[in-house]
Structures are given as structure tokens and as C-alpha cells.
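Missing here is one protein chain; the remaining ones are kept as they sit in the complex.
And then chain A:
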Amino acid sequence: MKKLNLLIVGVGGQGTLLASRILGTVALKLNFDVKVSEVHGMSQRGGSVVTYVRYGEKVYSPLIEKGEADLIIAFEQLEALRWVDYLHKDGKMIVNEQEIDPMPVIIGKAKYPEKILDTLKTSYSIYSLDALKIARECGTIKAVNIVLLGVMAKLAGIDKNIFMEAINEVVPAKVLDVNIKAFEEGYNYHN
């Protein structure tokens, strides 16, 4: 792809920042101009979080607007639903099937929507998987982010080796093996 607008959405604490750092590094290796925008601080405490990754010949704004994302990686189902308006009508969305109840649901002020995946599938190309289970099988639930990146790499048709180089640079050495395994599992998931 000559340019890409990608959103990573999830719940603070799920490892979205590391995923965006790897993607930014990949884009740089592909010789693109790249911007990755994230928000730190209060929203990282279990709130809804979004990271924007944009690459292309020249990127000005670090933000992606509604209807402009080519790809969305959602780490959680409700967040997938929340951000789906940002997806381009021809875009693709990768959804981790994990559910995390937000506080309004926990205290009974709101209901967690039912059948989110079915709703999303009526209008968009959705690629869903239980990344938590896959990550656990690889050795740590913290690798959910890397499993999802593996899926993304395949969908976007990006050279796997470039991802491997980026993971090597960004992920700490002591957890490298489990993360490479997680990436492979994600990459081979939708065959």
C-alpha cells in the first residue's frame, strides 16, 4: 500500500502503545513518511484509548478523521463498535473478541451491546479472532497486541520480515521469543 490510515483502539492498559510503536517503525523501514499519535495520562487508566498511525509519501496531520481509516485494529469489541465510524466504507477491521465491561455497564447504568460482531459484519469487512486465547497459548496474555499485528501484517500485505525486524528493535529481548511466536500465530490465522 502506498499510503495507510490505521487506527488502533482499545482499553487503556491493553498494550496499544507498543503496537503503534512497532507499526511506526515498520512504516519508516518501508521508506514512508509516518506519524503516530497517541494519548498518555489519565485515559490510559482503563479508559477508551485510540492511537492513529498514518503513513504515505507525505503526512501532515497526525489524526485520522471519521470515514478515513483503511484499517482499524480493535483490541476489544465495544471499542470496535465505538470507533467503526472512522472506518472507510471499503476499509477492513480486525477485532479481538475480548469483552471488557466499562464502568457504566458494571454499575448497571448501561448495557453492553449484544452481538457486536454481527452488527459490524452487516456493513464492513470484519476479521475477528480470540487473540487473548492465542496469546495465552503462546505464553503470555500480554502478547495480544502482537497477535493482532500479525493479522494486520497479512491483511495489509506487508513483508513479514520487515515486521520481524521492527519487533526485534522495539520489543525487549527477554520477551522476544514469545512475541515472535504470537506474531506468527496472528499472521497465519486468516488463511
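Assume a residue touches a chain if its C-beta (ideal position, glycine included) is under 8 Å from a C-beta of that chain, and two chains touch if they have at least 3 such contacts; residues count from 1.
Here is the rule we use: contacts and distances are computed from a predicted model.
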According to its UniProt record, the missing chain among "Lipid II isoglutaminyl synthase (glutamine-hydrolyzing) subunit MurT", "2Fe-2S iron-sulfur cluster binding domain-containing protein", "Monosaccharide-transporting ATPase" or "Indolepyruvate oxidoreductase subunit IorA" is "Indolepyruvate oxidoreductase subunit IorA"
Could you pull out which residues of chain A are in touch with the chain that's been left out? 11-13, 20-21, 24-25, 28, 33-48, 59-63, 65-67, 78-79, 81-82, 85, 98, 100-113, 132, 141
